[in-house]
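Please see the structure below; I have some questions.
A single protein chain has been removed from this complex, and every other one stays in its place.
Right after this comes chain A.
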């Protein structure tokens, strides 16, 4: 689904990301871990063509992301709160995204029913603007919005941060179901090694922009990662 070749990003001579080759097959649940400054968000930003690669290419479903925009219809993402439109209510925001992805009000209302548990009555029908919601609730709204319109590639940066424990568990289940049922490729970054090993079939570790580990998740993966990061 996604092929990365010779990808690098430099800011005034300092390399922040350097991936020689990486291939993510369709339907994979892909996890990205690394300490602060490892290049996780940079990688996601490059995937979404929000920053310009210094060298190299990213091919998303046979479309090179920085030359064509045709990847947009089947790719969705939630990177941070700046993906939300602060002066809309959550519903209005979902309807907006829905309209962009060819779903009308009724479709969206039907779609939102499955998230009632996650929303926990704090998001829909609250008469509150998104900018006035708590960080956790903003995150929930953003993640759900990224799932609108059955995208084939879903990119979530730190989806578990700021969420309450119950929602973290529900979100894990949701993401697992998603990869199984819809065959969507899901890319997740996280600082929580436990969550990411639970959800993802494959985990890549970045360190200072370099790919240092590429593991297919197994029983020992969590231990392995913990040993790696405890240095």
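In this text, contacts are C-beta pairs under 8 Å (C-beta built on N, C-alpha and C of every residue); 3 or more make two chains touch, one makes a residue touch a chain; residues count from 1.
Just so we're on the same page, contacts and distances are computed from a predicted model.
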Per UniProt record, missing subunit out of "Aspartyl/glutamyl-tRNA(Asn/Gln) amidotransferase subunit B", "Acyl-CoA dehydrogenase", "ABC-2 type transport system permease protein" or "Diol dehydratase reactivase subunit alpha" is "ABC-2 type transport system permease protein"
Among A:22, A:59, A:85 or A:222, single out the residue that touches the unshown chain. A:85
Among A:40, A:101 or A:140, which residue is in touch with the absent chain? A:101
Identified contact with the non-displayed chain, of A:28, A:75 or A:190: A:75
Where the unshown chain meets chain A, residue by residue: 48-52, 72-73, 75, 77, 79, 82-89, 92, 96-97, 99-101, 127-129, 131-132, 149
